[in-house]
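For this depiction, one protein chain was excluded, whereas all remaining protein chains were kept in their positions.
Let's turn to chain A:
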Amino acid sequence: MTTELRIAFLPLTDAAVLAVARERGFAEEEGLHLDLVRTTSWATLRDRLVFGQVQAAHMLAPLAVAVTLGLSQQAAPLAAPYKLNVNGNMLVMASAFAQALDPDIAARLDDPLGTAHDFAAAIGLWKRKPVIGVVHRFSSHSVMLRYWLASAGVDPDRDVILRVLPPSLTVEAIGAGEIDGFIAGEPWGSAAVDAGLAEAVAIGERIWRRGVEKVLAFRTPWLEENPDSVDRLLRALVRAAGWCDDPENQEALAHLLSRPQYVDQPAEVILRALSGRIVPRIDMAPLSMPDFMLFSREATPFPWRSQALWIYSQLVRWKMVDHSADNAARAASVFRPDIFRRALADSDVAMPGASMKVEGAVASPLAVGSKRGELTLGPDRFFDGRIFDPERIEDFLASF
């Protein structure tokens, strides 16, 4: 018997694993039929999940934490047993603004710290307080942009205006001069570059080499009551993610995502994030960034609890929530490595031995303890060299 699951998503390249699970038969092999519900705002995606119109959603990891903590409308405990990707964001600014930055774009992107300082200087030269589009208050983009700006002494709540707008409206808004730049998931940064409106200023993957991005979120009570459906879905997604990461499938994947029911943008633009060949300005050849967006390798889908806590630390830092032991525990509980382990117990997926790690400490590929198979973690450094020890949140917060 086939089980039908409704899953809400936003038209973004990193919804790839869900689309592939449905279209390439991975869900079917597990006896699942996926009804993917295209949604145009994070608010509506959240409401569809919280009020039970869908069973799961392609959600910004910080939004899942925020809904659980009661920071975004109706509070509801959410559970994320699976990460749909890491990395995949790009900050682009209007070309006139970017003139104040290093003209050697490859060097600019390679040196986020230097560029952050150049950006800080450019703020004073600009005709107004720069308006930067972010896709949501509780987005990885907003959290990373704030982290990056603050490293150069910029107060993101005082020195710039962060304007929330959905990814699909970013290109139009920069064209109309309503915003001076934006940080969003692909393909929207590339779409603005292609329109000749903007150029790349920072790459998410260079700010945090393995930055947590979208998760698959469920309502916790539903997750607890439907272990069989959840496990089957996770097994289908792991296989779909392997398919997505295989370079041989990139072109087919870009074409699949370009369809109107998914991202509805040209396959050629979508392909850039998948292949890690990023065009930073309309007249330039692509730059190679093999870690631009990851779906499968290095145990990408594994929901490290320390990553939920890193997000929480940033929400506390920007005074979106007060720090308490209870809040920290609730935030950490959103990521569910226990469910991931249960679902994939009989598979050949390499499984980390631990559920937390020190974030930002891996400088070069590192073989780590694994219950099965070989597991190598890629470099996960922050560009400013900070290290996040989830056991010592207070010390980390005091360091800012």
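Structure notes:
Note that a residue touches a chain if its C-beta (ideal position, glycine included) is under 8 Å from a C-beta of that chain, and two chains touch if they have at least 3 such contacts; residues count from 1.
Here is the rule we use: contacts and distances are computed from a predicted model.
Per UniProt, the protein behind the absent chain is "ANTAR domain-containing protein"; the candidates were "Oligopeptide transport system permease protein", "ANTAR domain-containing protein", "NADH-quinone oxidoreductase subunit L" or "Monovalent cation/H+ antiporter subunit D".
The omitted chain makes contact with just one of the residues A:T3, A:S41, A:S355 or A:S370: A:S41. Only one residue from A:V164, A:A252 or A:A361 touches the chain missing from this view: A:V164.
For the chain left out of this panel, the touching residue among A:T2, A:Q74 or A:S399 is A:Q74.
Only one of the listed residues, A:A15, A:V92, A:V135 or A:L257, touches the absent chain: A:V135.
Chain A residues in contact with the hidden partner, per the touch definition given at the top, are 40-44, 47-48, 51-53, 72-74, 135-137, 163-166, 168-169, 176, 178.
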